[in-house]
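Every protein chain of the complex appears in place save one, which is left out.
We call the chains A, B and C, going by the order they appear; numbering starts again at 1 in every chain.
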Amino acid sequence: MKQKVLLFSLFQLRFYSSAFATEAEEQISNSFFQVSRIPVLLGLIILCGLILYCIQIAKKGQYIFIRKIAGLNAIDDALGRATEMGKPVLYVPGIMEISDLQTLASISILGHIAKKTACYETDLYVPNRDPLVFSTAQEVVKESYLAAGRPDAFNENMVEYLTTDQFGYVAGVNGYMVREEPAANFYLGGFYAESLLLAETGNAVGAIQVAGTAIPSQIPFFISACDYTLIGEELYAAGAYLSDDPRSKGSLKGQDMGKLAIMVVTILLILFNIVYNMNISSGNDSSEGLLGKTFNVLESGMKGE
Amino acid sequence: MILKFLKTLDRRIIFLFMAIAVILPTITGQRFPVQPSPMTDDFASVLKELKSNDTVLLSADYDPGSQAELQPMTLAFMKYCFDNNIKVVTMALWPLGSKLIESALNHDRIYIPREKAIELMSKGKNVYVISKKRSGAEEKIEKRGNKYIFIRDNNQGEESILNNEDKYYVKGLYSIYDDIKYGVDYLDIGYKVGGLVVIQGIVNDFEETVKTDTLNNKSVLDYPITRNIKNLKDFSAVFTISSGNMGIKEWVVYGNGPTGVKVLSGVTAVSAPEFLPYLTSKQLSGLLAGLAGAAEFEAATNYYEGEASKGMTPQSYAHLVIIFFILLGNGVYITEKYFIKE
Amino acid sequence: MKRSIPIFITFVSAVIMIVFYFLNQDIESVKKFQAGILNWVSIIAAFALLLGIFNLLFVNFYKLRRFNKDSIYSLVLIVSFLTITISGLVDDTSATYSWMFENMLRPLSSTMFSLLAFYVASAAFRAFRAKTKEATFLLVAAFIVMLGRVPVGAMIWGKIPLISNWIMAYPAASAQSAIMIGAALGAVSVSLKIILGIEKTYLGGEE
Partner (left out) sequence: MTITNDPGIWVAAILTLAIFSFLIKDNPLYKLAEHIFVGASAGYYVVITYHEVLVPKLVTPLSTGAVKDNPYNLLLIIPLILGIIMLTKLSRKHSWMARYPLSFTVGVGAGLGITAVIKSDIISQIYGIAFQKPLWFLVDGKFDFTISFFNLIYVVSVLSSLLYFFFSAEHKGVIGKTARLGIWFLMISFGASFGFTVMARISLLIARVQFLLEKFLGIMS
């Protein structure tokens, strides 16, 4: 890991030399690096560096406090209720592809939930829209049952592929809901218009529903129709929260450090902008001075391409 | 008793009200006036800055699923361009998008006032009518001598006068104009596979990426409209009508980013808030949001026969139904909490 | 072996994509490489679709063979699948294929989508109650914006569209921005964990 950081800083050095050592525009555009992406590189180095650092200290055994996330505690309650009622559990891993990071976060939560349904001997159903997600989910559920010591309880039909069509998929899942009446529904991953179609149907059949997505436009619908909703970053945090791996807890701490860094940078830039504008309003045209030049470099650098 | 009924109100009662709110105004055809919002005004002002003979790129990045909201934007935008002699190159990042452009030009119903109908007929264009008297079936009108004949099937028709109560339309935007020429005023380069790769391609080299048009499969260099287009910068603006992935975001990041070309967009109302930050950061020059955005744009460009304006009445009633139920829900909640003691 | 090689593949392919992001995008081969890799991914996904289809057909043939009153539905599913697939594979401009698309898929899809109009109403009735301070904020914002988006809003009070736009442009857009930043950090952390092999649930299976 340290090597990787080192690798990046080497890159960074060459970036600088190629970007700033040469004054001529032409030379910059001929360079091997995309100069306009330097801010992204800096962001990558800072954020990854902070997360990796926190993972390291967590690995060394330092205690890391993580606050309660309401939606996650609700997962256990929902599973418990399904078991009590002897009804199945529905898990929808979103409608995005496997390469989408929300889906990957969801798959990791699915692993935890499948382990619990295996222990409780509760039925689990995972319908899929993306074929790659389908085959991954199948593997994950099978493995979780094995890990929970209940390979006998696993059944191939627990994870199914329905159709890649967004609304065809909804039609199928809604049909399942009204007929099988699951007691707990989980919608975790990337969602679009289907969010409310699923959540309202689930609500009508009286299931406890836990949802989570990072798609800002769909969060309101889950909030209005589900019992608990993991908002944005909480979805990504869920996997780490549920995991026993200290490194995952460390990564959560790292995310917080990242947020702090972003807040600090933002506030500094805001203050700088205030000074710059105050200077203009007091009659100094400062576009030529040091202040103006710095402003332009920062402004165009952040704007990027 | 009533309180309990209202508290556990069956969803189906709400559904019923919703259905009525949408069906009734659709039948009666009542209309509310539409006021453009500042967001739509900004959009329109970008368009109004365009000069005659400027060329814009229209990218249809949606499919029939969101046609209801977005197709009126395509129609109103192209109509504005044609009316003001702005040249349009159309393309699509979604496979079905190019079909919808095709449809806008040649098949969609374009309602026109009676005077326009008479004018177009005299120029030999096909004009259709929906006559109130004969309840809804579509008929073609032809002028034979001094008489107007409404034709239903197999050239059987009856004479009729053109009154203001009937609705007249042509099929496709193309049929309203007689001076719009393919290759000069507009060009369709069709669906392009690859999403952002296509955008990046156009940013660098338009001709190399696009090569030919779809209609005649001829090189874009053969058409006056694209002869001088070297890359994306040569367009005065890009208008992406976008309903999701491969659309507005890609045009902003990979189109506006490297070239600074003005990117305008029409999106579904649901995704609009997501793109407001682009508007604030000026990466996006204008945004039309959903059917309301389309209706406001129609109002801003004085296009009152547009499809979007028509939908605004059932829309208003449906909103009122929802608001009514929200008030009802709160009324029940407050009554129960403050007035009824267990 | 069964797990460490895949983790290595993930690491290498991710690092290559990151490095290429920072290479000069004007270089022809850089662009070709990136586009090429994305093509590879879509080709792999195309094969994976076969897996999904096998599963769908397998499940429904199984239901069909059990032969009860619900078997008819599985039969319908299989028949409609085969009709559209065969007609479309032979010729995707064929009449059957476009007829099925135009008169079955399109209306089914847009009707399913339009059910949302009913669901937003029932969800709003249930959820938008001023039970807490938070819920009140939710309710009031929704209320104003909903009114502000239709002509009726302006008829009730001329300022409503203005306020509604202000809400969208300031408090709503800014909170949206915060969600995006937070989620982006989550995404960075998840992808970092995947690249480094800390998060490997997606591989399933033992070593």
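Following the convention adopted for this analysis, a residue touches a chain if its C-beta (ideal position, glycine included) is under 8 Å from a C-beta of that chain, and two chains touch if they have at least 3 such contacts.
In this text, all values refer to a predicted model and were calculated from it rather than measured experimentally.
Listed by label, the shown chains that the missing chain touches in the whole complex are A, B, C.
Within the whole complex, the absent chain has one touching residue among B:3, B:23 or B:221, and that is B:23. Only one of B:118, B:269 or B:328 touches the absent chain when the whole complex is considered: B:269. Although one chain is not displayed, subunit A still touches it through residues 37, 39-40, 43-44, 47, 64-67, 69, 97-101, 104, 132, 135-136, 138-139, 162-165, 167-169, 171-172, 174-175, 178-179, 216-217, 219-221, 223-224, 231-234, 237, 241, 252-253, 255-256, 259, 262-263, 265-267, 269-270, 272-274, 277-278, 280-281, 299, 302-304. Listed by residue number, the positions of subunit B touching the unshown chain are 12, 15, 18, 22-23, 26-29, 67-69, 95, 130, 132, 135-137, 167, 193, 249, 253, 268-270, 272-273, 277, 280-283, 289-292, 311, 314-315, 318-319, 322.
What subunit C contributes to its contact with the hidden chain is residues 2-3, 5-7, 9-18, 21-22, 36-54, 56, 73-74, 76-85, 88-89, 92, 97, 99-120, 124, 128, 133-135, 137-146, 148-150, 164, 166-168, 170-185, 187-188, 190-192, 194-195, 202-203, 205.
Here, only the chains that are shown with their structure count from here on.
The touch graph of these protein chains is complete, with an edge between every pair of chains. If each chain is reduced to the average of its C-alpha atoms, the one that sits nearest the average of all protein C-alpha atoms is C. Using the average of C-alpha coordinates as each chain's centre, B ends up farthest from subunit C. Averaging Cα coordinates per chain places subunit A and subunit C 14 Å apart. Subunit A and subunit B, compared by their mean Cα positions, are separated by 34 Å.
Shown for subunit A are the residues that touch two or more other chains, namely 166-167, 193, 216. Shared interface positions of subunit B, i.e. residues touching 2 or more other chains, are given as 11, 65, 258, 273-274. Per the touch definition, subunit C reaches subunit B in the complex via residues 25-26, 31, 34-35, 38, 106, 109-110, 113, 117-118, 120-122, 124-126, 128-131, 139, 142-143, 146-147, 149-155, 161-162, 165, 168-169, 172-173, 176-177, 180. Those residues of subunit B that touch subunit A in the shared complex are 11, 65, 244, 257-258, 270-271, 273-274, 281.
Subunit B meets subunit C in the complex at residues 9, 11, 14-15, 17-19, 22, 32-35, 37-39, 64-65, 67-68, 194, 197, 200, 204, 258, 269, 273-274, 276-277, 280, 290, 292, 312, 315-316, 318-323, 325-326, 328-330, 333-334.
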